[in-house]
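All protein chains but one are shown at their positions in the complex.
On to subunit A.
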């Protein structure tokens, strides 16, 4: 369990992490979301005792990271996959970290096998692909078989097979009862991996809720209707209190009425329907809707033209 209490970090005038309070619970994968520059990496660095909070606290099972007697056996983290010495072999990289925590060569070999790097254990990571470096970073995180795992954008640069591997890995870590905090910008992937979400924007907490609840609360659900008689149906739907927008290729996106209600209304007026599909909002829809105000580096079409 990771506990954040009013965690705050300022750089001069800029508040990068702003009074964050939430718990990361064991047994589930907690997705950590937020636009670029929202403060996810900064938060993780404070949890790991790398940066000092301006105020507030981040603890693991009640203790500050720096007070953990054997830290790698309690917390494993991947922050930056590029952080390897180009000439230190994968094996030595892990061994150097293992020794400080009373972990032996056998576990180093084991963990290299676990991430699929056994064959390149003796090679220098200078020539590794990004995906291989990510795997080495994951190996560091798993080195001490820790009950708490923090992964900052672990799927960044991985191929589809690697992405699926991370998904399976994180899900099984959580299933074993571990605490897993995972940040990523890939919403489709997050939707498949996370059970719980913590969303931040400009350093502030936006949401701390289950994945399902998040999607349902944030995004409008709707019904896609396709009919040759849209001109008659649209006003009828509006009279019944629905919002109707033109959907993709001639259809109507109806919100505020269920599929059954739309079908019933059309039937009562003898209107033929070609399609009636409930549209579930995706995590991406929900996320974009919720963080729209806190995106720091937004792109705008207007900006390009003017």
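In this text, contacts are C-beta pairs under 8 Å (C-beta built on N, C-alpha and C of every residue); 3 or more make two chains touch, one makes a residue touch a chain; residues count from 1.
By definition in this document, contacts and distances are computed from a predicted model.
Novice: Just by its UniProt name, which of "Sarcosine oxidase subunit beta", "NADH-dependent [FeFe] hydrogenase, group A6", "ABC transporter permease" or "Carbon-monoxide dehydrogenase medium subunit" is the chain not shown in this complex?
Specialist: Choosing among "Sarcosine oxidase subunit beta", "NADH-dependent [FeFe] hydrogenase, group A6", "ABC transporter permease" or "Carbon-monoxide dehydrogenase medium subunit", the correct UniProt name is "ABC transporter permease".
Novice: Hey, which of A:72, A:199 or A:215 is the one touching the hidden chain?
Specialist: A:72
Novice: One chain is left out of this view; which of A:25, A:88 or A:204 touches it in the full complex?
Specialist: Touching the chain that is not displayed is residue A:88.
Novice: Kindly state which of the options A:97, A:130, A:205 or A:236 is in contact with the chain not pictured.
Specialist: A:97
Novice: Name, in rising order, the residues on subunit A that touch the hidden chain in the full complex.
Specialist: 45, 48-52, 65-66, 68-72, 75, 77, 79-80, 82-89, 92, 95-102, 140
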